[in-house]
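The structure appears right after this line, and notes come after that.
Every protein chain but one is kept in place in this view of the complex.
Order as written gives the chain letters A and B; numbering starts at 1 within each chain.
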Amino acid sequence: METYNPLTGYLPLALVFLVAGGMAFAIPLIASMLGPKSVNPIKSETFECGNVTIGSARQRFAVKFYVVALLFIVFDVEAVFLYPWAVNFKALGWFGYTTMSLFAATLIVALAYVWKKGALEWES
Amino acid sequence: MQRIGVVGFICGLIVSAIFGAMAAAYGLAGFLEKTLVEKLGIQGGAGIGNMLILMLVFVMVIATLLTLAERKWSALMQDRIGPNRARINLPGLRDQSLAGLPHIATDVIKMLTKEDFQPKAANKFLFNLAPMLAFAPAFALFAIVPAGPTLPVLGYQVQMSVANPDFGLLYIFAIASLAVYGTSLAGWASNNKFALLGGVRASSQMISYEVALGLSLVGMMLAFSTVQLAGPTGMSELQGGYLWRFTEVGGFDVGIPAWGFLLQPLGFVLFFAASFAETKRAPFDVPEGESEIIGYFVEYSGMKFGLFMIAEFVEVVVLAGVIVAIFFGGYYLPFGNEWLKAQTVFVEQPWLLGAVFGTVFWVKVVLLCYVQLAIRWTFPRFRYDQIQTLGWKILLPVGLLNVFVTGAVILWALPEGAATLPAAALIPFLQPLAIVGLVEIAVVVALTLTPREGAESAHADGHGHGHTDTHAPAPSHGATPVASSH
Partner (left out) sequence: MSAEFVLFWVFAIATAMSALGVIVTKNPIASAMSLVATFFFLAGIYVLLWAHTVAVLQVMVYAGAIMVLFLFVIMLLSLGEDTSMTKFSPTRIIGGVATAGLLAALVLAFRKLPEASTGWAASVDQLKAFGTLSQLGDVLYKQWLFPFEAVSLLLLVAIVGAVVVAKPRI
């Protein structure tokens, strides 16, 4: 009887992750062992073009970035729904096309709303 | 004349080196597959061999050479000589600059022996973690890209990609989305206002373009009904088929191949623009902006900075590989593939055929790397608002439009009951899609050749046919010059 185990296909992939992580970890480690060490209070200051640092860098930043991140999640999820549809596209035919159009239309409404409200304007 | 001869000789040397390495790749993959199946009873040895040769040799060597190539090409474009000072102190080589090649070695030695410096205000753990998180995903990306066809070697079917999971391209989207953390953590952990600004700009830019990145490839997924790149029904293999088959002269087949950029020119432009923004290279280099904020790695030095830099070049190579596999026929030539496959020498020694196709793949990759370098040194930097406008107001709507127009054309051309046919048999039904694609290309060419009257009228079309990545999007209030160059 033919046996099938899909996990063997993931063996090289797991090795890729191990090698990628190992290289990313080992390269700076080797460099830190080879390099000299000289700690100096002036050198370890935060570098701000040679000026004396004013205040902390832990600043709040504009809420626009948050809106962009949320918009990204929503459209990322939409794209995720497009992939299983794309794989079965020819089998689902016009029926699948219509349902996906409805789904996308709702999100185009969302994009138009965000656009109209000016959340995509970065010039002000 | 002598110079042309030297260049020709070096090109021949590079191509034969690629050929030899690909032949070795097939040999090693076959050997490992055979050994693992016979000794341990597990499959997947070929993938391990491919990881060693494709990822650790090909991708890393091309990325390393690109660090020099970038400096040499930019020097050529700016009428300079470029790096030529590092010399090898051996008799006969002392007066030779060797095209700057020794600079690669000196750069590596210099970065490795620099002090491992951490600023006082930084968060130590996250500061050290950030360059790793930037490098590891970039390196792992290449795992699903096939560099050659699946062929029998030593009695086993050997695939020329590290892995071929069912979810294919989704792997690339998933791993690429992890690269955001490297930049945003580098910016935050440095505890430096400029680094934070760069990190926030970088992560916001990357997530904005990830959406367009995902949408731009849906058209190709619809056309071939798969998300896999490798394997017998993967995109690379299907692009070996012909849309129109003209003639056969002595078994030599000629036709218009089903290459992705003919089926989906708009998808190609969208993907290229979006992935270029993901690599954060000029014209999308506001996160670095070395003339204004230096960037998220302002506090990094030595090999930690080196990891950010090499990650960028690895991304360039991977991006070229992915574009070749999806849009430029993968490892296939535009004609004569079936003739090549039928030759007796290749029938008897399949690994030679694999080495030939592998060479085709890597030559295409190197050419696309060059295109990316040329773009990086030609275009001035976008302003940040222009980047966000391009991502959300142009690429995203055009990408959605492209998906549904492509879907409608494919369904319209598909005859009744054809959906159950094998994928390769469906390629001729994509002819109308290719005609739509040719019309799109013609419109872009016509718009490019038409002399511009002003920035206003050139950007008047909202449908994006004229918007290649080379066009700076006009801000909504009118025409403003693009931000300063280097």
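To be clear about the criterion, contacts are C-beta pairs under 8 Å (C-beta built on N, C-alpha and C of every residue); 3 or more make two chains touch, one makes a residue touch a chain.
Worth saying up front: this structure is predicted, and the values here are computed from it rather than measured.
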Candidate in contact with the missing chain, chosen from B:31, B:73, B:181 or B:335: B:181
Residue ranges of chain A at the interface with the undisplayed chain: 2-4, 6-7, 10, 58-67, 69-74, 76-78, 80-81, 83-85, 87-88, 91-92, 96, 99, 102-104, 106-107, 109-110, 113-114, 117-119, 121
Chain not shown, touching residues in chain B: 123, 125-126, 129, 165-167, 170-171, 173-178, 180-181, 184-185, 188-189, 196, 200, 203, 207, 210, 227
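What we mean here is this: only the chains that are shown with their structure count from here on.
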Complex contacts: residues of chain A adjacent to chain B: 6, 8-13, 15-17, 19-21, 23-25, 27-28, 30-32, 34-38, 41, 43-48, 53, 56-59, 61, 65, 68-69, 71-72, 75-76, 79, 82-83, 86-91, 93-94, 97, 100-101, 104, 108, 111, 115, 120-123
Of all residues in chain B, those that touch chain A in their complex: 42-44, 47-48, 50-51, 55-56, 111-121, 128, 131-133, 135-137, 139-140, 143, 162-166, 170, 173, 190-196, 200, 204, 207-208, 210-211, 214-215, 218, 221-222, 225-227, 298-299, 302-304, 306-307, 384-385, 388-389, 392-393, 396-397, 400, 403-404, 407-408, 410-411, 414, 418-420, 426, 475-477
